[in-house]
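A protein chain is absent from this complex, but the other protein chains hold their places.
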Amino acid sequence: MVKIKLNGVEAWAQDDWSLLDAIRFYGLNLPTLCHHDGLEEYGGCRLCLVEVEGGSRPRLVTSCTHPVWEGLSVRTHSKWAVETRKLVLELLLARCPTSKTLQDMGAKMGLTEVRFKPRYEDCVLCGLCVRICKEQMRSGAIGFVNRGEDSDITTPFDAASEECRRCGGCMYICPACQSRCEGPRARGVLCGSCLSPSPTCLDAYDDVKCYMSETACGTCIGRLQQGGTRRSESDRKE
Amino acid sequence: MRALRSVGELDAARAALRDQRRLDRPCITICSGTGCHALEGGKVYEAFEEELRKRRLGDRIGLKPTGCRGFCERGPIVVVRPQGILYQRVEAGHVPDIISRTVLKGEIIEDLLYVDPTTGEKAVAMGDMAFYRGQERVIMGDNDELNPGDIWDYIAIGGYGALGKVLTKMTPSQVIEEIKLSGLRGRGGGGFPTGRKWESCRLAKGEPKYVICNADEGDPGAYSNRSLLEGNPHKVLEGMAIGAYAVGSSRGYVYVRTEYPLATKNVQIAIKQAGELGLLGRNILGFGFDFSVKVVSGGGAFVCGESTALMASIEGRRGEPRPKYVHSVTRGLWDKPTSLNNVETWANVPLIIERGAEWYSQIGTIGSKGTKVFSLVGKINNTGLVEVPMGTTFQQMIYNIGGGIRDGKKLKAVQIGGPSGGCIPSHLMGMPIDYDALTQVGSMMGSGGMVVMDEDTCMVDIARYFVNFLKDESCGKCTPCREGLYQMAEILEDISAGRGTGPQLELLQQLADVMRDASLCALGQTAANPVLTTVRHFKDEYESHIHDRKCPARVCRGLIKYSVDPGKCTGCGRCLKVCPEDAIKGEKKKPHEIDPARCIKCGACRDECKFDAVLKV
Partner (left out) sequence: MNETDISKIDSMIDRYNADKELLVSLFKEIQAKFGYLPQDALSRVSERLGISMGQVYGVATFYKAFDLRPRGRHRIGVCLGTACHVRRAEEVLQRVERELGIRDGESTKDMQYSLRTVNCLGACALGPIVMIDGEYHGRMTSKKVAELLKKHRSGKVGT
């Protein structure tokens, strides 16, 4: 067991846990895409970023691939982490706006616009299909090909595969296979977005004020504002 | 060749050679590097061979191909010994004269000498040239004296003496201490203290350990590693052997870019020869120290210059980097402790062991010790490889050594560090070349590419160029790099074409920050640097493109127009003939006109016009 510091609070973690394991164990939630409990970590989507201290200055790391160690200090919802995760998702949505998984994450994160050029790709390159085929089915029928913006996932030479046993695991696990709904305001790159708007406390503070949900309800700020004074710039860093 | 079984035998062999290879014997040396070869150096060499044979002078006059001398702009370079007369831009046709007059009679052929463009003075030997006087060629200097295909040349100038010293007089820990004391920092760009890296590798648990030479020099415009490996492969191998001894490894790899066939060949020959002499392989010099080296080829992927991607490549996998939460000195190649260093870093090691850390640390600045080899290219008069002590200013590089800007233009910026680096604007030329000073202005040392840019270079176009380069080279695994570069390229295309908006500039900044903070490897993390440094130092150019729809340097094709000045045009019709799109119309002796609808802005007409009548506005 090792002792880590999670959002300022000391907590125990098992030696072989990833940082994401520890964070989830304590009931906090982070968005993920390429992570799956039954499969090896990939660390490619970059959505599960958290801020760790140590070394010369704090860094953002992917919690799924980062190990825990004695004294590790992490902030899961610092302004830096939250806003970076948001822009990463914005990039992913520009790539694949038809994915319900991504749209739901966007709504939870309070993403209200996608400022990038939409690519309308079908695949988010999370690699889950490759890993389930290789690790669970021991088939390895599909894999990554090419690189960079031409990256793709397919069978060798796009040919019908002899290794593929038609298990359907790749379709089951694919986060882009579930299409987003078409209403009520299904125009543009972002979908209707049925959930509540973005956390307002980050406008005034450097960290969210509670971890109740992905988006804070804004009531605490509302109460402050009823008092008539809005916190000034200088008061921000407590 | 019989293997040498002890340091004593090595020293004896060296002493015997010294007499044979005295520098006062007549010898014609000619650079055999890729640069001079591209300038037909191979034909010059063959012409010398032929001529010497015809005149039956082969016994008296030596002919030696050497490593790169650095003055690539003036190649092919021939140096005639013993006088040390340097001839530049030598052609096969000059050869008979060189032999008759210079070699046999000691006469100097004035036309083949280098003339300083500013002073008009003719230089006879290397020491007479400003290009060489400003340098301190402690690493590259050896290239002048040796044939890279002949191990005995290397031994004759003291080669493998450092390895001998290490095996007879030093423990691995002592070697590490010496390297630490010297202050040597990684020459591949990161600048990590080499001694510390070796120490961590030594302390790490796991067998076997590996040492790797990163010769995947991918920065466009940087070729100093290539010339080192081509010109003096043994120096690098010796450094690796010493490093292997220090960390406890017996297996080494040299990973060479596929685009460097000559370097690959020369290293393979060197390994074979060193093996035959017992300087590599099993029981080196009879000390029971084993170290063997394998040469592995790259496949055309810039990302494989990143250490973890390089190791993936050696393992027969796609060159995808992995996060460095656990360092490669602990778990690297095949999950074993691995010490990966750049070609130039390895080349510094024998020098440090030979002359001592104290001597070495006198060169350079407090934070950056030793020398660095740069490839000085672009809009500079003296293109070539330059080795200077750390701390030399850009001013000295560009004007003293580099001979100033080509065609009398004005300096605008110096790009250093490749696509991961940044542009240093002209008003900062007094800056010293030093790891920390460069990081402070938002750039980095990189592997040594230094591209000089003048008033005709558009900085927005440069940012676009680098982003497109990186976009092609991204491995594609992580979102910020793969998607970020795609979107950055789209925005820069818009700006370059005159479609840019103010909010896009702001978006570019946010995107750059996320790429830096969230990417998996150093390629993605530094991919935004070209944009960040050009926006930082040349914001006015961006604003001109966006708000005024103008490209001040007149490069971005969407924002320039070619037209004929009727006042200067004589109607000679030359431009009309060279236009690939038939976009120019006009009668003989009457001013011609360019149809902007057909013009593809290739510039052929402007290059062709003898009257300066084609304008680029």
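The first chain written gets the first letter, and so on, giving A and B; residue counts start at 1 in each chain.
We take it that contacts are C-beta pairs under 8 Å (C-beta built on N, C-alpha and C of every residue); 3 or more make two chains touch, one makes a residue touch a chain.
Model, not experiment: these values are computed from the prediction.
**Student:** One chain isn't shown here. Among B:Gly186, B:Gly243, B:Pro350 or B:Gly384, which residue touches it?
**Tutor:** The one listed residue touching the chain not shown is B:Gly384.
**Student:** Which residue among B:Thr258, B:Asn283, B:Gln362 or B:Gln440 touches the omitted chain?
**Tutor:** B:Thr258
**Student:** Write down which of B:Val7, B:Val44, B:Cys72 or B:Ala215 is the residue touching the left-out chain.
**Tutor:** Of the candidates B:Val7, B:Val44, B:Cys72 or B:Ala215, B:Cys72 is in touch with the missing chain.
**Student:** At which residues does chain A meet the chain that is not included here?
**Tutor:** 140-147, 155-157, 163
**Student:** Taking the full complex into account, what residues of chain B touch the chain not shown?
**Tutor:** Interface with the chain not displayed, on the chain B side: 34-35, 38-39, 72-75, 218-223, 226-227, 253, 258-260, 294, 296-302, 313-319, 375, 377-379, 383-384, 415, 418, 449, 451, 453, 457, 462, 465-466, 469, 472, 475, 578, 580, 600, 602-604, 607-608.
The criterion applied here is as follows: only the chains that are shown with their structure count from here on.
**Student:** For chain A and chain B, let me know how many angstrom lie between their CA-based centres, rounded off.
**Tutor:** Here the centre of chain B sits 40 Å away from the centre of chain A.
**Student:** How about chain B: which of its residues touch chain A in the complex?
**Tutor:** Result: residues 301, 303, 318, 322-323, 325-326, 471-480, 482-487, 490, 503, 507, 510-511, 514, 517-520 of chain B touch chain A.
**Student:** Mind listing the chain A positions that touch chain B in their complex?
**Tutor:** Going through chain A, the ones touching chain B are 43-47, 49, 59-62, 65-67, 80, 84, 87-88, 91-92, 94-95, 115-117, 119, 125, 144, 146-151.
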